[in-house]
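Taken from a larger complex, these chains appear in their original positions, while the remainder are omitted.
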């Protein structure tokens, strides 16, 4: 089990995770796509990445918008694993903006 | 645009939609699966059915649990279209219990 990060540790990690914010014991980010089809393509890729890590986001889909909340429930807050998942999720979308 | 249903109309429809409840201007139901993989198989099928109807649920995924909230935003509440989507979503899971 990874150790729960202090608020300072979370803030330090967020400096290298553009777009992510510090929620209630979570890392959070919302993504908006052209339409529901594009949003679902993203959701499936997130699910595959999460399944390989065996670390799963709280994920909400509202048409073309996908909201993610990452937390390590066993540690009661944010850990290195959440930052790692956040990095991998960001990598899924960044190439499309290039 | 479909007409917003009265509370009485919603209750009448719910009598034929086992498992669904009347939320805050929504029809709501949560589904629990064996694991995240099974949950995602369901989510993709829901998304395809919703896309064909061009009527999309508010959908939340937490590991093996999928929560749906159906509402017709243009009508400001529940309409026939939500009941139709609820029926189609229910049909996606019912065969597995047979």
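Going by the order they are written in, the chains are A and B; count residues from 1 in each one.
Please note the rule applied: a contact is a pair of C-beta atoms (placed from the backbone, for glycine too) under 8 Å apart; a residue touches a chain by one contact, two chains touch by 3 or more.
These numbers were taken from a predicted model, which means no experiment stands behind them.
> Which copy number describes the whole complex, given 2 displayed chains of the same sequence?
Number of identical chains in the whole complex: 4.
Definition applied: only the chains that are shown with their structure count from here on.
> Approximately how many whole Å separate the CA-defined centres of subunit A and subunit B?
25
> Could you pull out which subunit B residues touch subunit A in their complex?
36-37, 40, 43-44, 47, 50-51, 56, 58-63
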